[in-house]
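Note that this complex is displayed minus one protein chain, with the remaining chains in position.
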Amino acid sequence: MKDKEKFIRPYGDTPDDGIIQISFTIPLPLPFSREVAKRIVKEMGLSDENIVFEKDIYSGFSFFIIYGKFNKYIDISKIKVKNNELTIPDFFEIEKIMEEKIGKKIKIIACTLGSDAHTVGLDAIINAKGYNGDNGLERYKGFEILNLGSQIQHELLIKKIQEYKPNVVLISQTVTQKNIHLKNLTLLSELLEAENLRDKILLICGGYKITPELAHELGYDMGFGANTYPSQVAYYIVNELIKRNLLDKWS
Amino acid sequence: MKDKEKFIRPYGDTPDDGIIQISFTIPLPLPFSREVAKRIVKEMGLSDENIVFEKDIYSGFSFFIIYGKFNKYIDISKIKVKNNELTIPDFFEIEKIMEEKIGKKIKIIACTLGSDAHTVGLDAIINAKGYNGDNGLERYKGFEILNLGSQIQHELLIKKIQEYKPNVVLISQTVTQKNIHLKNLTLLSELLEAENLRDKILLICGGYKITPELAHELGYDMGFGANTYPSQVAYYIVNELIKRNLLDKWS
Amino acid sequence: MKIGTLSLDERKIIYAKSLGKKIADDVLEEIKPYTTKSIERAILRIFGVNGVNSKGIPYVNSIIDKFQEKNLISKGILFLISNALIKFNTNSIQRLIEEIDEDKINITKLEYGDKEKIKILAKDLIKDGVSKIVKKKKERENMILKYPLKEKPHLYVIVATGNIYEDAKQVKSAAYLGADFIAIIRSTAQSLLDYVPYGLTTEGYGGTYATQENFRFIREILDEVSKDIKKYVKLVNYSSGLCMPEISTLATLERLDLMVNDALYGILFRNLNPLRTMIDQRFSRFILHIGGIPIVTGEDNLIKTIDSKEFYYTVIVSQIINEQLAKNCGMDENEIGLGHAFELDPNLENGFLYEIAQAQLVRELFPNSPIKFMPPTRYKTGNIFLSHVMDTLFNIVANLTDQEIQLLGMLTEALHTPLVHDRYLSIENAKYIRNNLKSISNEFIIKDDGIIKKRAVEVFDKAVEKLEEISSMGLFKALEKGYFSDTKRLKEEGRGYEGVIKKDDDYLEIYDLL
Partner (left out) sequence: MKIGTLSLDERKIIYAKSLGKKIADDVLEEIKPYTTKSIERAILRIFGVNGVNSKGIPYVNSIIDKFQEKNLISKGILFLISNALIKFNTNSIQRLIEEIDEDKINITKLEYGDKEKIKILAKDLIKDGVSKIVKKKKERENMILKYPLKEKPHLYVIVATGNIYEDAKQVKSAAYLGADFIAIIRSTAQSLLDYVPYGLTTEGYGGTYATQENFRFIREILDEVSKDIKKYVKLVNYSSGLCMPEISTLATLERLDLMVNDALYGILFRNLNPLRTMIDQRFSRFILHIGGIPIVTGEDNLIKTIDSKEFYYTVIVSQIINEQLAKNCGMDENEIGLGHAFELDPNLENGFLYEIAQAQLVRELFPNSPIKFMPPTRYKTGNIFLSHVMDTLFNIVANLTDQEIQLLGMLTEALHTPLVHDRYLSIENAKYIRNNLKSISNEFIIKDDGIIKKRAVEVFDKAVEKLEEISSMGLFKALEKGYFSDTKRLKEEGRGYEGVIKKDDDYLEIYDLL
């Protein structure tokens, strides 16, 4: 009936059984930690909580695996999925758009920022080889790319931007522990503001824990997460540069 | 500091990072189901939600693995752990208590109820061999046991109780799907009431999903869950029979 | 590690099987004089009798019960119906049945006509009953030809929601995920029922009722999927419990593809009467063979409740007997999917080597059997991560030893019947191993002085020893003595004994008529 379709819960093996699996560690020994674990599950609003496994993992830690039931319903009538999975035209179409609507070369500077040495992700976007068979940005006639590589300090990057005068800046961040990526990325957008460079460029970041939302918060124009394809990036760049006419901010 | 010790959160690799792992299935296809999943995590009061894996598992189901952060604190000053892990005296001590304080044989009837064919659990408690080296009830001189085996219908059990006149009734339930064990157990305690047998016996149930709380709810005197040892049961029986003097209710 | 790598003594294998044959033959002699209510009902079902009467009782039950009350059933329903048809010279069995059910016909008043005529009619009835079954068999053969299963081991998963409509969704999911065989296991209560429930059912526990309508419903859905993915996904159920013969018959009529069938399971774990279920099993295997439906047996259960290392040999003993019992029903080796399991204690030092030894032994003893290899269950705990690792080892042994069908373990085995994503994770696990280890069974030679070889020989020798004992005392006596799973079962006790019927001289043997 209509209602059932409007209100949704997790499904284990029957509609609305709401079964959820959980695991976590409590920094206290058993049996005391068991009570804490139960309360946490209750706090999450789960019922029928069932501690299926518990283990003292020493030096005061206990590990728990728990099943529980999510009792509330999600009213899906309220959910609109914005189509970020918009269909990307293929390599040739994008090149065509670049020729027709832009004509001149788009200059791009790229690097992995700070102490981050992970280049595979950025390379997958830039290098001709690309990612899973999707051509990298280097393949596009319309792009002129300066890839600074890994572990580029903020100051150096700023200097390079001033010299090279790019339309687009691509930043990769892979190490996220203690949110070092947030620190790195924020610092950069601040420096760009300070140097009056921010409005000259399209500022993009990426990495497996980056989301568009996050990127916006940090003052970036866009962010790309895990399993990004180069064509997604290329298409975004082309559209945005045109939309914001960011093509001759340096002249 | 004191506070830190009073308020507890899950621990991933740093105090209070609150990291929790979750998995469940939404009975809707991607990408729509992703939004539902996010809301469920929010509903549970988790932040920093991070969908690390999602998979269309066909016929309209999507599976999710998610990490999130439990933001609240559990105030452990409020927690008292009741010592249900009370130390059980060993076989010989228990036998001694039986001799001294009871003298005569304690009559026990046992079975797995309804359509449940799982006997290993009940046998682990009753058969001399016991469980993990802990002697089964048969080994205790003070017990006289009638094990009806598996799949005993309620009516038959009632009949047997009337004939055998036990002090204790042991019921095992393993199959719990669609809560059939609750139905089975409840029906039995009702029938016992109806037949005025309930107050003549100590009524105990067990099974890997049974808890003392549950047992009480269902009108049983006690319930034993996973990894129960026979001696726990023996010791409980002896104490309770004495406490409630249930020893000559039939005479 | 292709067949032969254990280089077992060929003569010993032949000897072991001869012992199995003797045991099976003795059983056959003992059960020949008897039929059972369920067999007689099954025969009515072959004729196409279906549905329930006004009281909701299946016609087949009400009819057979009536004849039994009047002590006529010993003649066999085949004889009785044929006779009645001639008397009322009609050929609508269903009408006749309904009239008997409503007592419009007094069956006691029916004297018997010319035996030869009756026999001829009976033969015709059976013939065109069976022809429907054979038609289904052909249908299946065509589907398999068109959409064959390619990779081995074939992946077998279980669905058990209790509600046939939920089962349907999950069967679909499993098939698209890559399952080759899908079993809808039965509600815990069903095997003790002396009738087959009717219709599409939504209320089962730990499984879903096996009914003709449920069979048809799911098989249709799987046919759609099979065409879509160009792979004929097989549907499995249980020919087991008190209605074994009827369920088997329904399976042939609704084109199920594999049936779990083992009297020993019912005897040991359902306390069914040994005689009753052995008689039922004979009929079941006979009819399944006609329907072209292979069976898989339940030896895995033998080591679920007792020390699985010490008593693993009982698996081999039972397999050797089971194979001969099945052959005596006309089954070919490739229709006899013997069962075994990966059930050793995970804490056992070198346990993995013993598992390899045992699995390889089974593979070499029964080179033509579509062996069914069962996953770890009894040592599973709520630690779903470790459980998933145990299943990985199981998957590896299945590939290393070239098993034919592997029933997939579930990481939540210790917790609940599989959730829809539990099944996904275990199919993913198995497919990964099957591809990543594809040719592994061809890469190694087992060392002659190794632990694997030693274990295999030790188990086989012990099995032969026991077969000798059993062959001299007979299977029923062995059951009384508790040779299997440390459980004693008496020939004259257990559920369903009242349903065993001595045949009289008029009884027409379906086995002979075909």
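Read from first to last, the chains carry the letters A, B and C; within each, the first residue is number 1.
Everything that follows uses one rule, which is that a residue touches a chain if its C-beta (ideal position, glycine included) is under 8 Å from a C-beta of that chain, and two chains touch if they have at least 3 such contacts.
Everything numeric in this text was worked out from a predicted model, so none of it was measured.
Of the chains displayed, those contacted by the omitted chain across the entire assembly are A, B, C.
Although one chain is not drawn, the whole complex shows that of C:Asn350, C:Asn368 or C:Ser472 it is C:Asn350 that touches it.
Screening C:Pro33, C:Gly199, C:Gly450 or C:Gly482 for touch with the missing chain picks out C:Gly450. The hidden chain makes contact, of the residues A:Phe61, A:Phe91, A:Tyr164 or A:Trp250, with A:Phe61. Interface residues of subunit A facing the missing partner chain: 23-25, 55, 57-61, 63, 114-117, 119-120, 149-151, 175-178, 180, 208, 226. Within the complete assembly, residues 11-15, 19, 21, 51-53, 55, 65, 67 of subunit B touch the chain that is not shown. In the full complex, subunit C contacts the hidden chain through residues 346-353, 385-386, 388-390, 392-393, 396, 411, 425, 428-429, 432-433, 435-440, 442-447, 450-452.
Criterion: only the chains that are shown with their structure count from here on.
Once the centre of each chain is set as its mean CA position, subunit B and subunit C turn out to be 34 Å apart. Subunit A and subunit B have centres, each the mean of its CA atoms, that are 44 Å apart. Counting only residues that touch two or more partner chains, subunit C has 160, 162, 170, 414, 416-417, 419-420. Shared interface positions of subunit B, defined as residues touching 2 or more other chains, are 23-25, 61, 178.
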